[in-house]
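A single protein chain has been removed from this complex, and every other one stays in its place.
For reference, chains read A, B and C in written order, and residue numbers begin at 1 within each chain.
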Amino acid sequence: MSVALESIASAVGRRYRALRTSRTLATFCANPLNVAGLSIVTAITIAAVIGPLVAPYDPTTQDLANRLQGPSLAHPFGTDQLGRDLLSRLLYGARLSLGIAVAVTTIRLVLGTTIGLLAGYTGGWVDEALMRLVDIQLAFPGLVLALVIAGILGPSLRNVMLALAVVGWASYARLVRGTVLATKERDFVRAARLMNVSRFRIATRHLLPNVAGPVVVLATLNMGTVILGTAGLSFIGLGAQPPTPEWGTMLADGRHHLRTAWWIANVPGVAIMCTVLGFTLLGDGLRDVLDPNHETTLEKRT
Amino acid sequence: MMDTAPTRRQLLTAGVGAGIVGLAGCAETSLDAEADGTFTIVPTADPTGTGDSWDNWGGMTPYWTRVIEPLVWGTDGMQPQPWLATDWTATDDTTWVFDLREGVTFHNGDEMTADDVVHSFEEDILTERGDFVHGWLHVEPGSVDRIDDYTVSFETTEPFPGFPGTIAHNMIDIQPAEADRRAGEIIGTGPFTLAEMEQGQQLRVERFEDYWGGAPEPTELTFRAAEDATTRTDLLVAGEVDLIYEPATSRIDGLRERGDVRIETEQSSGSVFVSINIHREPTDDADLRRALNYAISQDEIVTTVLEGVGQPASGPLSTVIDWAADEELPAYERDRDRARDLVSQSSYDGEELTCLVENDMDDGRTLVQILQEEYEKIGVTLDVEVLESASLRDRTDRGEFHLELGTSQSNSPAADYIMWENFHTMGISNKDLYEAEGTGLHNLGGEVDELIETGFQSHDPDEKREAYVAAQREIMDAGVVIPLFYREYVVAADAELEGLDLHPIDKFAQWGELTRTT
Amino acid sequence: MDTAPYLVHRFGTSLVVLAGVSVVTYGLLFLTPGDPAEVILSQQLDRQPSEAEIEAFRAEHGMDEPVPLQYADWLTDVLRGDLGTSYYSDASISALILDALPLTLELAAASVVVALALAIPTGVLSAVHRGTAIDRASQLGALVGVSMPNFWLGYLLILVFALTLGVFPVAGAGSYSQLVLPAVTLGTGMAAVLTRLVRSSMLDVLDEGYLDTARSKGLRERIVVYKHALRNALVPVVTILGVQLGALLNGAVVIEIVFQRPGLGMLLVDAVFERNYPVVQGITLFTAVAFVVTNLLVDLSYRYLDPRVELGGDPT
Partner (left out) sequence: MTTTPPTLEYGPDDAATPDDESTDLLAVENLQVQFGTYDGPVRAVDGVSFSVEPGETVGIVGESGCGKSVTARSIVGLQEPGEVVGGTVHIDGVNVHEASDRTRRRLRGDTVSMVFQDPDQTLNPAFDVGEQIAESLKVHDQPERQRLLDYLHAPLFASRSDWRDHRKRAVELMAQVGIDDPADRVDDYPHEFSGGMRQRAGLAIALASDPDLLIADEPTTALDTTTQAQLLDRFRRLTDERNMATLLITHDLGVVADICDRVVVLYAGQVMETGPTDRVLAEPHHPYTRALLECRTSRAARKQRVPTIEGAVPDRLGEQPGCPFAPRCPAAVDTCQEGKPPTFERDDGTVRCREGVVFGESDDDGGPVLEYGCGETQCAREDSSTTSDTATATARSASPPPRPDDDTDPLVSLEGVSKRYQQAGGLLRRLLGTDRCLQAVDDVTLEIAAGETLGLVGESGSGKSTLADLVTGLETPTSGAVRFDGDPVGAAGTRTAATLHDVGVVFQNPRSSLNPRLPVAQVIAEPLYADGWEDQRRRDRVGELLESVGLSERHTERYPHELSGGQLQRVAIARAIALEPRLVVLDEPVSALDVSVQARVLNLLLELQRELELTYLLISHDLDVVEHVSDRVVVLSNGEVVEAGQTERVLAEPSHPETAALVEAVPRLEHSSQ
């Protein structure tokens, strides 16, 4: 798989050069929403990286005397029912929530891409079998299955991630297979076959790079859904164990205070919303420039 | 000794969702009055049944609704009180004779006689509900006999002074042979008759004109399901319901400030404490357990996160139980230095202690995090695991934990079993592990076992109290539990409501006097 | 090509999938930490079961047989429509599901209506005004809808419409007014997805040559857009509805808890927390089957939605 990843990476790299040389960058920037998405995601990422360094307080230290304090200079986002500084919890949470999203998405992506590539490229029985597998996974409503799995395994972030990863890979497999099948029939792959190019090289050098675009897009969009999924499971009560400052859990806990201390729920709520929004916008933007279905934008020679 | 026993799940936490209580919230909309005589009430648990067969009367939970009644009721002082039975006497160590109230009519118009009582016990209570009942009531099937139309005798398996208080329980109800509890054909003697049920949503009862205690004021009561405290509060504030049990803690202040809501607080038969697994490293070390006790300030907890609802506790049993000890017990005022010393003396060396808490325990997550913080300060790391009841019980059954944050609540005046089940070696908490590995969970064994047995079997209130208090002192000295607070529960209602009759056992509330002013 | 072989094939594969689904569902039981028999038994007895009891239980439920056989037994029951009974009440699981189902369906249907009502106009609008402020605004609006954790949205809606304005009930099920807020909560999420879909497929269609043909006939723009364009743009939208059923069930789980609607979702969550495995399996299986069947139907309806679709195409 590493090779595959590599060539995805290199493909993305090459795309990036293409971006610079072609009008793609312009295409991307033409839509302010894309730019907004990019900036939000960048911001969140920075928060995740340096958050703990700049956080004013320890995310778990309580101060019962100052519980339920509204936003103030000391506590820009106020304090929660145990007097913990929400801003600090939010910053630490960013790393956590983003980490979960990345981890889950990566597992899904690797698993799905491998299967999809295998199915699409080998075809025949293998394809049939793998696709049935995909159908089976897709037959279960994602969150429902995740809920059951996480529930049976017992509440913990690890299990939540596991569950979410297990239920998410199929869409990648399907996407990749579809693109592979489409690409496989394109003349340049047929040409490669005639040039005695090895199957493996065809798969990694000719198919993967063309698959990479849509996959990257899907992954980006997926980040958002994973974050939402985690929040949902946390709300049901399968999420992080206290005092972990996980956004979903913070939001779920804060809901009892919605009337009396709105910030406890709404601060993490808005954080989640922005993050998801950011990734979705970014995903749309990337789709405009990476997805072959939108190749037109690339081939535009004014 | 008892061969089979009721379980913690069924007894200790029989008040489903009974959690810590808080005070008032805030609200904008006003409560709109309804037609006189009809009221909507939201208890803490789903009135149409928890889905469990043992407390599910064909889709109706026996609590709150006052459709069915037991022979004995409980006073506000948690003493047995004549109800369908007017009087009872122990003719010998194991025989109880009950005189039934005359002129009690079932909802189908028939009069209640001894046959119905015998039927209810023999055909239903002792046979249909599961074996645990035998151990709970100390009565085996075939030991309930009709003496005459209005007299019934019970043969207990061993001397059991607590019997009358124990059967003063909503579940030990009397129904005629025609009734079919499981099919939902419920024929009770209560002041209200079951009118209709919508599973998981609501349950409606109507006034029973021929009630032996005189027809109640309300013509109709609707009990709605809303197990989430915040939702309950919202329902009241939005004026959709007239009375709710236990509004969300965070909202109580707000409710207090409203003119159109009245708040009633009642000390309950329940208490909240951390019970420690004294048979597992390192909490098998009394010093560590005491340290954990010294680290906590009950007052702070009550005044902050509980919004002042509840009483700081120094013992495991609610003080409404007459033999519960409080002043007599060693007071662990918060003293961190002392706690630290004790820790360093103890065998504890930095390992993580596991603290379990059930996920639907109201404010459980908050409380457990306070513990975590406090113990951090005395250098003890707590690893919190919020689990759903099943996993939780799985863990406790195996004894794979150090601390467990939980509530205990008695749904009948006789609370003896709380002592027995928790702290006696043969109590349900300890029995399995004791038999398996010679250990247990919270059982100090030896003297304490004896004291508990004495208390359990003595007919003399003073002797009983003495024994139990002694036992509780031993338990607290050894720091087997970390008492947090004696529960109070809050009922918030439309300010126009009059005639609330609350009871330490929240499920004993009577609605007969319920009226609206103006 | 003719439909018959396709149908055979499509049903065939669906059966394969359903078989797989049943295997997975049954397999869930084995995810439990520890021995299923012991777990189940301790649920029923409500205490640690003894070895003897466990053995007895195993024998009684054929759990001493090899797993494939156990599965076979379970499956035959299921095929007979017997999903087993709950551990805690003697209610049959089929009955439990059928009781809860209407509330969930009601919610799902209402949400779809809300979603479509929001999505189609917005989508068309932003496609027709592609690249303009209107477009950006409606896109953003749609996204915000899907970016909010729906339980949060739910509570906010309660706060505003039930408590502050007092126009809708806080929670509960039964009356239509009680359906509004949950449906809106669930619907907006779905609307977001659909709006984006309507927009993009509308954009594709708007470039199509046949719209020029229509215009050059002298048709009014309204008719060109709402007859010729929308008709084609809706094909993917309608076909996605089948897939969205899954999303709806996902949402229902959370929404039903927020709004105290004792539907499938609530039933499932309770069952999961009670370790009521037969119920969990029952519901999981049920939803999956329902999902597969709906998508089968949707697939079959392709031909009527889009005459171009050759049902012969590789269904995967």
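The definition used in the following text is that a contact is a pair of C-beta atoms (placed from the backbone, for glycine too) under 8 Å apart; a residue touches a chain by one contact, two chains touch by 3 or more.
These numbers were taken from a predicted model, which means no experiment stands behind them.
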- Quick one: which shown chains sit in contact with the chain that's not drawn? A, C
- Message: Out of C:T25, C:Q70, C:N232 or C:N250, which residue would touch the omitted chain in the full complex?
- Response: C:N232
- Which one, A:R84, A:R108, A:R177 or A:H206, makes contact with the chain that was left out? A:H206
- Item | Hidden partner chain, residues of chain A it touches | 11, 14-15, 18, 21-23, 26, 125, 128, 186-188, 190-198, 201, 205-206, 209-210, 292, 295, 298-299, 301-302
- Considering the whole complex rather than only what is displayed, give the residues of chain C touching the chain that is not shown. 1, 4-6, 8-9, 12-13, 208-210, 212-223, 226-228, 231-232, 235, 306-308, 312-316
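Following the convention adopted for this analysis, only the chains that are shown with their structure count from here on.
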- Item | Most centrally placed chain - per-chain CA mean versus overall CA mean | C
- Comparison of A-B and A-C by number of C-beta pairs in contact, larger one: A-C
- Identify all positions of chain B at which a residue touches two or more other chains, and write them in rising order. 27, 230, 359-360, 388, 391
- Message: If a residue has to touch 2 or more other chains to count, which residues of chain C qualify?
- Response: 155, 163, 257, 272-273, 275
- Enumerate the contact residues on chain A facing chain C in the complex. 31-33, 127, 131-136, 138-145, 147-149, 151-154, 174, 177, 224, 228, 231-232, 235-237, 248, 251-252, 255, 258-259, 265, 269, 272-274, 276-277, 280-281
- chain A partner contacts - residues on chain B that touch it in the complex: 25-27, 229-230, 248-251, 253-254, 300, 304-305, 359-360, 365-366, 368-370, 372-373, 384-388, 391
- Within their complex, state which residues of chain B touch chain C. 7, 9-10, 27-29, 49-53, 56, 132, 182, 198-202, 224-228, 230-231, 234-235, 237-240, 359-360, 388-391, 393-394, 397-398, 428, 432, 436
